[in-house]
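A single protein chain has been removed from this complex, and every other one stays in its place.
Showing chain A:
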Amino acid sequence: MDKLTVVEGRAYPFGMKNVDTDIVIPAHWLKTISRSGLGKGAFEVLRKEPGNVFDDPEYAGSPILIAGDNFGCGSSREHAAWALADLGIKVVIAPSFSDIFSGNAFKNGILTVVLPQEAIDRLMEVAQTDPIHVDLEQQTVTTQFQDRFQFEIDPFRKHCLLGGLDEIGLTLGQADTIGAYEARAAGERPWLVPAVA
């Protein structure tokens, strides 16, 4: 996974509340076999509306998404995070997120930043014309206009995102511990291996 330290760039001033995973990626995209390419289906329904932020050339390729309350509610589908990642989103800033979504986002290298509504309102304003700066190390969101918003993050998640460590990579770092367990289990319950010849 790519390291995430500082993300700077334009942000989609989206702002919608209660965006469920069906809005992020409709169910008919679930029959795919790849995580990549789902960006095409991201916000499909909203993109049918003329003048939507996602198709506005002003914001094309923005790495930041600013959203409203309860972002990512609904089903547990991981496709929502995959779709955002494929769209090039690295940070989502909102007043709150569904737990499952922020877990899925984290697993896919996306930082979810929780800020109070006033901060969101201000960032929405700046995002219309200017870039936004997110610094994970400092846990800040700043603008060139002296705005500075501090955010909280679980230390484990911060550590993983900064180091580009995915959970699998971390667990693989414990291969020796796993190997030792396997050796012990093979002694205690030898009939378990192999399961398939």
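Everything below uses one rule, namely that contacts are C-beta pairs under 8 Å (C-beta built on N, C-alpha and C of every residue); 3 or more make two chains touch, one makes a residue touch a chain; residues count from 1.
Quick note on the criterion: contacts and distances are computed from a predicted model.
Student: Name the absent chain by its UniProt protein name; which of "Phosphate transport system permease protein PstA", "ABC transporter", "Succinate dehydrogenase/fumarate reductase iron-sulfur subunit" or "3-isopropylmalate dehydratase large subunit" is it?
Tutor: Cross-referencing UniProt, the chain left out corresponds to "3-isopropylmalate dehydratase large subunit".
Student: Which residues does chain A use to touch the chain missing from this display?
Tutor: 31-35, 76, 78, 82, 104, 107-108, 166-169, 171-172, 174-175, 177-178, 181-182, 185, 188-197
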